[in-house]
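Omission of a single protein chain aside, the complex is shown with its protein chains in their original locations.
Let's turn to chain A:
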Amino acid sequence: MGREVSESCIDNLLMEMVSTYCNRFYANKPELAARRIEAIGYQVGHQLSERYTMERPRFTDHLEAIKFICKDFWSELFKKQIDNLKTNHRGTFVLQDNHFRWLTRMSIDQSPENGASGEPSIIADDKAVESMHLYFPCGIIRGALSNLGIPCAVSADISNLPACSFVVRIKA
């Protein structure tokens, strides 16, 4: 339905958004930058979930809503579903995507042959930038769920690229 935009456009826009918030607006305050980026994601997720649940009946319980996020919502956004869903049946869900689209192109050279690139501080910086990029999808999930009536907190875990897990904790 409607018009389309090129994927490269979106990729570059997101990269620029993260870099602007981290390096220009909140240059030495990564916490504030992260919160702003997550808030933007919240708005986007809110509106997208409105769009994608237009013809559906209401969800009966939390698990149904999470399954919607894993299957239909993720397919609309990233053309694939969440690969693995785990829960502890007490309000915590772990959504694992083995090949998260927005992280597939990020990589750093960890071999020490290139001189200074092996320094731990540079690797830590790169990890920090990678985690900044994840605040936006976390916000999207949080916004989508809150629009479906489920307030929650979402965090991300990138122990092995390009797979990443989103941990959703539903507020009781």
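Convention: contacts are C-beta pairs under 8 Å (C-beta built on N, C-alpha and C of every residue); 3 or more make two chains touch, one makes a residue touch a chain; residues count from 1.
Simple rule for what comes next: contacts and distances are computed from a predicted model.
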Undisplayed chain, where the name is taken from the UniProt record, one of "glutathione transferase", "Cytochrome c oxidase subunit 4", "AP complex subunit sigma" or "Trafficking protein particle complex subunit": "Trafficking protein particle complex subunit"
Residue among A:R24, A:R105 or A:K171 touching the omitted chain: A:R105
Touching residues (missing chain, whole complex) on chain A: 8, 11-12, 15, 18-19, 105-110, 114, 117, 126, 129-130, 133
